[in-house]
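Structure, as C-alpha cells:
All protein chains but one are shown at their positions in the complex.
Right after this comes chain A.
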Amino acid sequence: MSNDPSTTTSSIAGDTTTATTDDTISTATTIPEDATSSTALTSTTKASTSLDSSSSSTSSKPQAAAILSLSAILPSLSSTSHTTARSLLHDPHTSSQISSLLKQPDSGAGDNNLCRWLYDTFQSSDPDLQLLVLRFLPLVAGLYLSRVPLRIPLAGFEAVLLALYAHETASRDGHSITVNVPDVSHPSLYHETKAAAVKSNATGLNLTVISPSLEPHGTVRSTRRARIVGVALELYYTKIYEMPVESKIDFCEFCKVWAGQDGEMYKQDLEKSSGNKINEGKEEGSLGNNDKEGMGRVPLPCELLQPVLRILGHCLLCPNQNKKLTDKASEACRSLYARSMHDINPKAILATGSLLRLANMAFDSTKQDLFDPTDVPKSRVISM
C-alpha cells in the first residue's frame, strides 16, 4: 500500500472537532489525539499482553488512587492495601454493585460519577485498570445504544466510549486491519504444493479490510455511533481472554436486546420432535413480553455486527467453556440469527447460522462420550 490512510485523513479531518453535538461534556473534547500520549498507551498495553502479568499483590500508585476514588462512589467497597485492579476485576460483589449503578436510568449523563470514574481510570494508562474499565464495556455499550432513541443525556457513556475509541486509534496508529485470505494453490507455512514453481502472483488478490482506518473523533456524531461502539468492541475482543465470565454474559444479554428478536424457535431441532408442547408454552411467554421485546432493538450495520459476532464466537466456542456462558451465548446467537433472517442479511445469516450449528454440534458431542485419540487403549496382553 503506497498511500498511508492515517496521514491523509488528518489533512482533511483536522478541523472536524469544531462541530459538536447537543450535550458533550468537557472530557469528551480533551481526549488525547496526539501521538505523544498514544505511545505511552501502546507501550503499556504491550506489557499487558503477556498472559501471566505478574501483578504484585499490592496495588501500584495509580491503582491505589483509582480504587480510593471508586470507594467514594461505592461506599461499601472495603479497600485494603491488597485490593488491586486485578482483584476487583474478578470480584463479583464489586462488579455487581457497579453494574447496578450503571443500569440506573440516569447513569449515562455527563455528570455521572461512575462514568467519570470509568473515563479517568481508563486514561490512567495502567493496563490492569484499563482491563477493569473494559470489563464494563458490554454494559456501557449495551445501555448506550439502547437508550439513544430515548433522547436522554448520554454524554457520560459517550465519553467512556470515545476514550476507548481514542485508545484503539492510537494503538493502531489509525491503520486499518486487513486480512489476506490465503490461496491454497500456493505453498504456505503448513503445506506444500506440487506447482511450487508458480510464483505467488495471485496472493494479495483476496486482501480484505476487516476494520477500516480510524479517524480521530472528539464527539460522537450519530452516523459514526455504530463505528465508535464497534471499535470499542474490537478493543474488548483483543482482551477478551482476560475478561471474567460475568462480563461476557452481560455482552450476550445485550446481543439479545440489540437483536430485538426472540430466537427460541431456532432452539435445537432435537427438542423439536419431543417438544411441541414446550414450543407452545414458549409462544405464550413470548407473546406476553412482546411489547418489551424489541425495545432496545438497534440498527446492526456491518461495522457493529462484525465485532459482535467475533466476541460471540469466543463466548460460544472458546476453550475451557463455562456452561452458563455458552447457554447465554447460544441464546444470543439464536436471537441474532432470527434478526439476520429479518434483515435478510446474507453475511450475517451465514455467520450466525454456522455458529448456531457449531454450538449444536458441540452440545451433541458433550452428550455422547467421545473417543479420545490421545488415550492409550486397554489391551489384554501387556507386552514390551
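One rule holds in what follows: a contact is a pair of C-beta atoms (placed from the backbone, for glycine too) under 8 Å apart; a residue touches a chain by one contact, two chains touch by 3 or more; residues count from 1.
The rule is simple: contacts and distances are computed from a predicted model.
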item	value
Candidate names "Ras-related protein Rab-7a", "Protein kinase domain-containing protein", "Putative 43kDa postsynaptic protein" or "DNA repair protein xrcc3"; UniProt protein name, chain not shown	"Putative 43kDa postsynaptic protein"
Sole residue of A:L131, A:L164, A:C252 or A:L309 that reaches the chain not shown, by the stated touch rule	A:L309
Positions on chain A where the hidden chain makes contact	1-3, 5, 8-9, 11-13, 16, 19, 21, 49-51, 148-149, 151, 176, 178-184, 186-192, 196, 199-200, 203, 206-210, 212, 215, 217, 221-227, 237-238, 240-241, 260-262, 265-266, 272, 279, 294-295, 297-299, 301-303, 306, 309-310, 313-314, 316-320, 338, 341-344, 346-351, 353-355, 357-358, 361, 373-384
